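A single protein chain has been omitted from the complex, and every remaining protein chain is retained in its original position.
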Amino acid sequence: MKVTLDKAEKIIAAAKKKAAEIDTKMNIAVVDEGANLVAFVRMDGAWLGSKDIAIKKAKTARYFDMDSGEIGKLSQPGGALFNIEHSNNGLITFPGGVIIKNSDGEVLGAVGVSGSTVENDHEVANAGAKAFS
Amino acid sequence: MKVTLDKAEKIIAAAKKKAAEIDTKMNIAVVDEGANLVAFVRMDGAWLGSKDIAIKKAKTARYFDMDSGEIGKLSQPGGALFNIEHSNNGLITFPGGVIIKNSDGEVLGAVGVSGSTVENDHEVANAGAKAFS
Amino acid sequence: MKVTLDKAEKIIAAAKKKAAEIDTKMNIAVVDEGANLVAFVRMDGAWLGSKDIAIKKAKTARYFDMDSGEIGKLSQPGGALFNIEHSNNGLITFPGGVIIKNSDGEVLGAVGVSGSTVENDHEVANAGAKAFS
Partner (left out) sequence: MKVTLDKAEKIIAAAKKKAAEIDTKMNIAVVDEGANLVAFVRMDGAWLGSKDIAIKKAKTARYFDMDSGEIGKLSQPGGALFNIEHSNNGLITFPGGVIIKNSDGEVLGAVGVSGSTVENDHEVANAGAKAFS
């Protein structure tokens, strides 16, 4: 089971639906097992700067097989992974990047969302990730 | 009239249809008036390296308001624009980037396609651009 | 209504006037709706390193449709957007980037100023943004 384009489009459709429900305008990115971009959309009026952030959140989540916000807890001053954001041409380590798993718990890719508060970003990314099956 | 997400999705659907018809696997990118990415898809099995090329072709076309291949004719050794590819964090100047115009001829964005021969890339991009209306 | 060169020059003239009034030497940048540079000036004796900062402040403001300093409040250690500066080839998130709006509140571009204290930078950028009409 892979993050095919067909599945990525389902993920994006679910994320867009959630984004509309909570009245936000999002940038949404989906990456596969190789952390390579499969699909991306910028909703009308969404922040231009969130395009790069959505993609980086998705990559960050897949790079370390955990939601982006988990890494952010460790990258704070004094933390074990302080300033890890300097690696990989730039990580984004606050919430909004959510891993995509199969039923065995294997990580197959990730969704990255940016355009609102980090809570909303995470909620929308989560709605996307849940549409994978 | 703008390259909204709705229109970008129609462009991508038309490009995907043409890609399937000619039995190719493509990366397809759409940028708006500001040369900012609106939507992107990588078809299953399409070359990983073509992701960046599709995006750069779309940007290149919008940067100079002409199809990417037109610039490539001028950027050859001895040509007027030799090595222009070093600008703008990297241009791609062979065919596959096609401008999107309104009925007045104003350039509103561009489509970039990569994944096959440049002739096929251009044909698929063109099919996408024609779906804009 | 767009940030044409004519309007950008009015913005820069107003910003330069304010900079002179408060006895500072500034780098001043104006970007349009697509976050693309329209005009830039470096006043005599202004810091060389502020050139890139002024441009990045303007882009940052337009990328997120808010003044650059607003983002800086959230990107501190422990903040919701910690290290967001790693995105978009580098953001500058302290004050001095001010959005340009039309009378309907739509963001059409931004001004970025760097060369003095962040308070002065913001004041000069603000004087520039107010000259847009």
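A few comments on the model shown:
Letters are used for the chains, namely A, B and C, taken in the order the chains are written, and counting of residues starts over at 1 for each.
Assume a contact is a pair of C-beta atoms (placed from the backbone, for glycine too) under 8 Å apart; a residue touches a chain by one contact, two chains touch by 3 or more.
Since we're looking at a predicted model, the values are computed, not measured.
Touched by the hidden chain within the whole complex are the displayed chains B, C. The missing chain, though absent from the display, is touched by one residue of B:Leu91, B:Val113 or B:Ala127; that residue is B:Leu91. Among C:Asp23, C:Asp44 or C:Asp104, only C:Asp44 touches the chain left out of the display. Contact residues of subunit C toward the unshown chain are 4-6, 8-9, 34, 36-44, 48, 51. Looking at subunit B, the residues touching the absent chain are 34-35, 59-60, 62-65, 77-78, 80-84, 86-88, 91.
In this section, only the chains that are shown with their structure count from here on.
Between subunit B and subunit C the centroid-to-centroid distance comes to 31 Å (mean Cα coordinates, whole Å). Remark: subunit A and subunit B have CA centroids separated by 25 Å (rounded to whole angstrom). Each of residues 34-35 in subunit C touches at least two other chains.
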